[in-house]
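Before anything else, here's the structure in question.
Shown here: the complex without one of its protein chains, the others still in place.
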Amino acid sequence: MAFETQLLQYVIAGLTLGSVYAIVALGYSMVYNATKVINFAQGEFVMLGGLVTIFLYSKLHLPLLLCILVTIPIVSFIGILIERLTIAPANVGGQDREKVVVILIMITIGVSEFLRGGAMLLWGKDPLGLPAFSGEKPVVLLKATFNPQILWVIGITLLMVIIIRFFLTHTILGKAMRGSSDNQILARLMGIDIKLMSMASFALSAASGSMGGILITPMTLMSYDGGLMLGLKGFCAGVIGGFGNVTGAIVGGFVLGLLETLGAGLISSSYKDAIAFLTLLLILRFKPTGILGAKAILRA
Amino acid sequence: MNRRDLHPYRGIFILLAITAISPLFIRSHYHINLMVFIGMYTLLTLGLTLLLGYAGQVSLGQAGFYGIGAYVSGILTVKCGINPWLALPVSILITSVLAFFIGFSTLHLKGLYLAMATLGVGIIFHILFVELKNLTGGAIGLMDIPSLSIGGIKLDTDLKFYILVWIIVLFIFFLVTNLVNSRVGRGMRAIQGHELASNCFGVDPFKYKIKVFVLSAALASLSGFLYAHYINFLSPSVFDFSFSILFLTMTIVGGRESIWGALYGATLLTLLPEFLRRYEDLNVMIWGLVLVVVLIFFNRGMAGGLDFLSKWVQERFKKKGGVRIGT
Partner (left out) sequence: MKKFFVPLFVLLGIFILVAPSFSQTKEPYMIGGHSSATGPGAFMGGPMRNGMILGAELVNAAGGIDGHPIKLVYYDDGGDPSKAVLIAKKLVEEDKIVALAGGSRSGNSLAVVPYIEKAEVPYISLGAATAITQPVKKWTFANAHTNKLATQKIIEHMVKHNIKKVGFLPDNTAYGDDAYKSFMEQKPNSIQVLVHETFGDKDTEFTPQLTKAKAAGVDAVVVWTVGPAASIIMKNAVMLGMKVPFYHTHGVAQLEYPLLAGDGANLMRMPSGKLPVADELSDKDPQKKVLSDFRREYVSRFKEEASWLGAHGTDAIWIYAAAMKRAGWPADKAKIRNEIEKTKNLVGCNGIYNITPTDHNGLAYDSMVMMKWEKGHFALAE
């Protein structure tokens, strides 16, 4: 196999992984933008997207498209439930946001464990799968071959990013969401319903996360703990690209994915995760707000 | 020295009494083992409590420093035959230097950058523990780590180790109490209150934060050292990200405004899985639920809760015109 072909394989694999990381990073961004909370249960939305679809498809035998259309609202609803039941009550108004944020982050960690434990009981501990959207015949590109599902993953991810970006910058609701995190008091004065913003951001991030899960499950299978690593790496992708920045989420995702596969292919597969996290550290050292982020705010 | 001077140490005396008396009633190795772990986890959590409570920063890599402390000592004693007590300062030194670099690079920034950096660092350390097979034994683990000896007495039983661990914990609490009540401590609390103002008073937040972070890493490595020579076996899986999360959870559940929060958090979250064990597969879900509920309703943690409780009791007695309790 020629070296160029090998390289192309690594790149394709990297873009695939990158799309998934990007989706997760996107979810983090949206919640962070609206509430300044880092929702560590983000990976679990991806997991639920995959598993709920599997349930509808394998147990209720619904057609695949219908399963997808039903799963996304279900997981979005779970996202809203989480926000209402755990974030909102803990959010004691008036307290300094920064101090509360740490507690809120811990709560999301508790929620992610709860969701994982619940998924383990409902779906068991074994991995489960979904059929590929358009068959299993490998696609050939310049002598490199890849899974056709990858086209769905990358394609729909980019589509979601474009839609969400448009939503956040060109619609009233989206702009309100961005405004509400910067200064809650001012936002309220402007007539923005903080509660709604918070719920909406969770719903959106759950929806996009679950779509991600549905997209990758045909390729990578899904189990109750599939969200763990994704949540972590997605978080890194977000930091690399610029936390809270929607385009940054995509850039960060692809950068992380490519680093991982190129690192595995060209340097060492044992250390591929180390390479990815090392990049994170370098970014933090030299441009902490990420590739597309604003300038870092130095303390006094 | 009158009662006033000993007042800040009252917690330590109570703890001393509890830990000294317990072994008289509790004989099984299983329970002593549990209490040894509570001790070690208290040290780990204490570092995070100081970091969070006094520097307002979160570390997501505590398990990494825990591991460095354990592996450095493990490797030096197993591969180089060095006496563990000599390996200890080396362990702590290496960890502190690493922590210094990390803190230096990120603590001048506003925001959760230290958290992100420690996340990456913790995971990288874990990967190194797994991949540097010739040094660490890799995923299979490092075996036959010697036990500690003091003056010819080998600390190879649970009870003997229990005594060592709790003496160390009490001593550390003594040191930290001094620190917290000193000029340095007041400086740190000032930073917590308002950074800009404290800067005007000549308190340099950056320097203090680095010091606290290095201290938290050092405590973690001390705990790692103890772990290695207690279990006599090291496996990288004990130093992965999920443990960093566990220690942070202990910090927050225990309450970050008081150093005793570390003890409460470590105690609750070490004993809780033992109670949950009977629920078998349900226990993961219940753990998550307990966490969320405690955090929502007790957002100052257990220490905050106890504080609230004691104030409430005092109020009731005051109303009845009784004797005031405590200070």
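We call the chains A and B, going by the order they appear; numbering starts again at 1 in every chain.
Definition applied: a contact is a pair of C-beta atoms (placed from the backbone, for glycine too) under 8 Å apart; a residue touches a chain by one contact, two chains touch by 3 or more.
Predicted model, so just to flag it, every value in this text is computed and none were measured.
Sort by label and list the shown chains the missing chain touches.
The chain that is not shown touches these displayed chains: A, B.
For the chain not shown, which residue from B:Ser22, B:Ser105, B:Ser149 or B:Ser235 touches it across the whole complex?
The single option touching the absent chain is B:Ser235.
Sort through B:Val130, B:Val180 or B:Met250 and give me the one touching the missing partner chain.
With B:Val130, B:Val180 or B:Met250 as choices, the missing chain is touched by B:Val130.
If I consider the whole complex, including the chain that's not displayed, which of A:Thr86, A:Thr108 or A:Asn147 touches that chain?
The one listed residue touching the chain not shown is A:Asn147.
State which residues belonging to subunit B touch the missing partner chain.
Spelled out for subunit B, the touching residues are 28-30, 33-34, 37, 130-131, 133, 138-141, 143, 158, 227, 231-233, 235, 237-238, 273, 277, 280-281, 283-284.
For review purposes, identify every residue of subunit A that touches the missing chain, sorted by number.
On the side of subunit A, residues 1, 6, 9-10, 12-13, 16-17, 20, 117, 120, 124-129, 136, 138, 145-147, 216, 219-221, 223, 225, 228-229, 260-262, 264-265, 269-270, 272-273 touch the unshown chain.
Throughout what follows, only the chains that are shown with their structure count from here on.
Using Cα averages as centroids, what's the distance between subunit A and subunit B in whole Å?
Taking the mean C-alpha position of each chain, the two centres sit 32 Å apart.
Which of the residues in subunit B end up touching subunit A in this complex?
Within the complex, subunit B contacts subunit A at residues 52, 56, 58, 105-106, 108-113, 116-117, 119-121, 123-124, 127-128, 131, 195-196, 199, 205-206, 241, 245, 248-249, 252, 281-289, 291-292, 295-296, 299.
Okay, in this complex, where on subunit A does subunit B touch?
Residue positions touching the partner: 38, 86, 89-90, 92, 98-100, 102-103, 105-107, 109-118, 120-121, 232, 235-236, 239, 270-271, 273-274, 277-278, 280-281, 284-285, 288, 296-300.
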